[in-house]
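One protein chain omitted, others in place.
Showing chain A:
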């Protein structure tokens, strides 16, 4: 039956077919060929065996065999496509948050299913939701949690999560009960305890909904972490309250005494702290494991997921808070696994985590929408529903403002008024509440359907209406947004200085404050946790200032290389003497000025010629690069080799299929074959042409060390190219096996420019040396590659702004000066 609707919905969605009523006549016969062309041909096949009677079947149709996984896969596909459609237009998602759109999409899909089937077969099933959809979202949030911010605001988050949620639950339950007693809802069979149970399941702010809405709003990080942290941590409270009241409902009002209540309170601590502790243990386990997995890099990321999931399941098994468990698992392991695992594994973990989390978030919202289309659950009770909505809204505001008022007396940075407004308005309920509502026991709670219905309405109301209005509200109230900060060394250094400074001041003034505690924790972590959980090699090379430096350099180097490739002068990669010269020069400059740096520097610089000023900027930049190379020499070397490796054509042997389960390689062979083929053809064409046009055959260069099977005629162009490069770049190209005539022979020089003018466009690209760098390495190679001086000041510091202009002028000048009269710079650098 499930399959029916699925096929129907798919058919209807994709083909726009409407008339499927024929199928409804026999909704119980399950096997149905999923071929859309013959939807009614139901007797064709019955899974295994049925057609196996008459000998070996060529093709059997076994729908039953694959039914469940097939459906799952199709649903995932549908959800993914839904997201694709929704994200296609950014104008819509700018106004309406994606979560709301997905719910609406769910409405439509549910409507289609309903129209086809007249029964609701797909709902958000609590088992599926809690076991297969929720864990990865929470793991992702834990893993990408900004730890410092989170723990820095831990106190406030806990207050909101624990007291706030209890307040929400109690006030809502009691008020609804009061209204019921007052006769506002007519005839309902709900007692006080049931009201409290309902209150407890709907009290909690939902992490999935909050992430979905707040991620698109970009409020300031403190506000975000308060709402978001609360939504994560209140799960412990929700689970306990729900279980306690559930038990109370089963016990019946009369048998509840002080002992039970105390037991309930104790169970809160056990559930919450037990869950968190379990998560920590699993987090440490993951960290320990990743210390030793360098031999099995390819499955390294899987450990993170499996153990994270296990922490969730274990907590569930022990009836502890599973959300807290998996949150803290992610929070505690992130630092160590990021350091322990190979870089590729880390990015895999990050990426896969996001894929999972985003995927299940999408599915959850779609299913929340689909669940609405069900006549069974729609029990309307105006009083109950409207009052619930009203009370939820009002008590959230009261709770937030009251708690913030208390907290602000103790906070260093008080939560501002508009932030409080957003916090109260951000009390979004979501799928967790719905999942809990469907878990209610109908035999004990007569009005279960009313509760589900109300929960759904609350979810829609908060996610859709509040979600849509959140962004305008944030803009209208001018809530402080998250600042997009650029990574700079000085900020990093300064923030470290601030940390140490605050600790010192607390020490001096004899206060045991926030900073003191953090410092103690850092020391403890450094001394024990890091030692145990982190690989030795990583531990040594870990320093946050240096890390930032390294990242900046990598970024520079990448843009440098990119720019170099774009312009076609990558010589600096191969030619290290350039760096050394630059470096030496810089050191000379510096050491001259160093003794009295402040006094001399400015004079010194102003005294320098404009040429040297121009030189100065690139040299700093290059020097950085060189330092970087020194610092991480090995990786850098590997990178260089890698680069070379990548851009060299592989021999035929290596073209063979290479498949390995434990290695991951992107095969680019196809392109290379194409490239070589094209190049060869071009060569032939060119030699043919030159023969025809009477151009003298290129002079052979006798000495070349590397064999050059592709071009016989390419030599000449190559040497000319090199020459022109040298003329421009003025960097010795020692690694190139040039013929003796290559550079010095003045006979070539006159040809150069005429040739350049004559070169047809299809030849302009053509450039191949004995090393035969692939075309990818030198895409869009200009005929006269401009000099490196332009490349160098890539990192646009405020100073280099003007130096760009300055660097340009002599560059142009040099271009005019060519062919190769060694420029001043050349002389300097040599």
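Please note the rule applied: a contact is a pair of C-beta atoms (placed from the backbone, for glycine too) under 8 Å apart; a residue touches a chain by one contact, two chains touch by 3 or more; residues count from 1.
Please note the rule applied: contacts and distances are computed from a predicted model.
K.L.:
From the list "Transmembrane and coiled-coil domain-containing protein 6 isoform X4", "Calcineurin like EF-hand protein 1", "WD repeat domain-containing protein 83" or "Cns1/TTC4 wheel domain-containing protein", give the UniProt name belonging to the chain omitted from this structure.
P.N.:
Hidden chain, UniProt protein name: "Calcineurin like EF-hand protein 1".
K.L.:
From the listed residues A:55, A:69 or A:510, report the one that touches the chain absent from this view.
P.N.:
Here the residue in touch with the unshown chain is A:510.
K.L.:
From the listed residues A:56, A:88, A:258 or A:412, report the one that touches the chain absent from this view.
P.N.:
A:412
K.L.:
Per the definition of touch given earlier, which of A:545, A:562 or A:691 contacts the omitted chain?
P.N.:
Here the residue in touch with the unshown chain is A:545.
K.L.:
Using the document's contact rule, name the residues of chain A that touch the chain not shown here.
P.N.:
Counting only chain A, the missing chain is touched by 409-413, 483, 485, 488-491, 493-498, 500-515, 517, 519, 523, 540-543, 545-546, 549, 552, 593-594, 597-598, 601-602, 605, 620, 623-624, 627-628, 630-631, 795, 797-799.
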